[in-house]
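The chains shown are only part of the set, and none of them has been moved.
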Amino acid sequence: MIIVLKPGTQQEEIQKLTKQLEAKGVSVNPVIGTDLSILGLVGDTSKIDPTQVEANRNVERVMHVAEPFKKANRMFHPEDTVVEVRGRKIGGKELTIIAGPCSVESEEQIIAIAQEVKAKGATLLRGGAFKPRTSPYAFQGLKYDGLELLKKAREATGLPIVTEIMAPQDIEVFERDVDVIQVGARNMQNFTLLSELGRTRKPILLKRGLSATIEEWLMSAEYIMAEGNDQVILCERGIRTFETYTRNTLDLSAIPAIKKLSHLPVIVDPSHATGKWWMVEPLAKGAVAVGADGLIVEVHNDPQNALCDGQQSIKPCVFGELMQDIAPIATAVGREMAL
Amino acid sequence: MIIVLKPGTQQEEIQKLTKQLEAKGVSVNPVIGTDLSILGLVGDTSKIDPTQVEANRNVERVMHVAEPFKKANRMFHPEDTVVEVRGRKIGGKELTIIAGPCSVESEEQIIAIAQEVKAKGATLLRGGAFKPRTSPYAFQGLKYDGLELLKKAREATGLPIVTEIMAPQDIEVFERDVDVIQVGARNMQNFTLLSELGRTRKPILLKRGLSATIEEWLMSAEYIMAEGNDQVILCERGIRTFETYTRNTLDLSAIPAIKKLSHLPVIVDPSHATGKWWMVEPLAKGAVAVGADGLIVEVHNDPQNALCDGQQSIKPCVFGELMQDIAPIATAVGREMAL
């Protein structure tokens, strides 16, 4: 940690601050010049809250040099984390392909889609039961009934199921019924939810918040891991920018960044990132090429009548072509496809 | 609602879509030219989900002309909403001044600050008991003990108390103990929490999300109001932009925008918006001048040793000067101060 002092800070004030910091067990190394007065802190700085130091009126800025996340940090866990879900490995050599509809609508729908995407190369099934919608008047999902239908689709196909949780009170049911629990972008900093999910032992798919920095995203993973659950899968799904042509701006640079900073697997959601079905294919290819561990793609058998997000859903036949188009790129970057 | 069709859409397809729409009870008016094919929908469009229409592959775009929020909309509720809290009116002529520390730290601290801010012009007391922190390792607040201390401060001063809730499971306690329940920026789209707060009859202080548009913010108010609770106070606290000198960018244009679009009161938080204590004064003045109904300001008796956000907290004496400096501006825009 580096503390930059204001120009002209009195020697006496520097000593007072130094003593306070040393009391927390670190060694304080001053570098004092006419235009630069800094304190370099060496040792275990984890007990020092930078915002508290910044409250000191002689302090210009506090810069942390080490990343604030520990358990999610590759530095302390150099090998890649591989999350196992009913025999499938997320974060290993095999590309993870999660596919399915925006929301579960009926037994026929979810089973039909599950069978089609499985046949074409999906390794997990997605489907929303609880839907976070901007409007209270929009379709909110089939809720618990949706979970039951997902279970039937799992039974019919063997595909593990991924679905989104919206509140802590549902954790018990999700822990029992769901294979991978998804935390949506809007809940990425719902810290109570994160902590409580950290006390389960289920894999968590943590989507990046709409305006979350990479560091904040990893801090949210840390919230889950701090409670003992290290089965976290990250998911880039686009960030909010000034561009309005696409719903969000897919940040593919986040993939190599995460790979450098963390050992956690990271997948990409091209459907939500762009909000346009015809953009899914090129961006899915791009995601595999930059090194993502997998994709999560919205597939619907009848997008025009989908109860939500039909404009970004592709049909099963298009999904099939996508899988074939992706295969040589996967090979080029050293990955394998399930089929 | 306006539906823009793709150029070259077949007559037959237009008719099919028209029938589907008419079946939902609206009248469909086509405007068809060589370079423009639109359908203008007249009537009650509330049963039509625009994202579903967009899923139609002949549809280029859907534009809603009426705002999607109803209960929060000034069009259907022209007069200003005034929220009453223990005799104080928020959204009326009196400027609401909410002041207090980032977090409740001890009985002495919170009572001392409450007394000082009351004496200098505050009309409500703020203080965090449950603190949403980016890091799981940072101080998370005194939680239920913090609520107890806030109640003591209320008893000592008569100031109504405002504090943040983080999860639905705490609603019962908050409903009983707290005067205004705050929903933080990171929970602005925690829809489960919003709906459940909508079933209470407590005033809700709804902060704008870090990357929320004004429309999304009002839709979140709508979530609360849709359940029957119309006691919503909005709070602008800065949005996330590329600028790094300030923690966030305070969007003061949002104040006149909200005043035009909605009847709900709206206040400004200059402390979180800037993250710098010396910016609180000019931006508080600016907020009053643009027409905000009030301010929420962090005040701490010992910022340098505050357990959180000391760098953005002002001392009680500075708060006192701020109240005096604001008074003539409040007068200039037709407002009154409590003192």
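Residue numbering begins at 1 within each chain, and the chains themselves are lettered A and B in the order written.
Methods note: contacts are C-beta pairs under 8 Å (C-beta built on N, C-alpha and C of every residue); 3 or more make two chains touch, one makes a residue touch a chain.
A quick note: this is a predicted structure, and the numbers were derived from the prediction, not measured.
K.L.:
With 2 identical chains placed here, what is the total number of copies in the full complex of this structure file?
P.N.:
Full complex: 4 copies of the single sequence.
The rule is short, and it goes like this: only the chains that are shown with their structure count from here on.
K.L.:
Distance between chain A and chain B based on Cα centroids, please, to the nearest Å.
P.N.:
Those two chain centres are 27 Å apart.
K.L.:
Enumerate the contact residues on chain A facing chain B in the complex.
P.N.:
Where chain A meets chain B, its residues are 46, 49, 51-52, 54-57, 68, 132-139, 166-169, 186-187, 189-193, 195, 210-211, 216, 219, 222-223, 226-227, 240, 303-311, 313.
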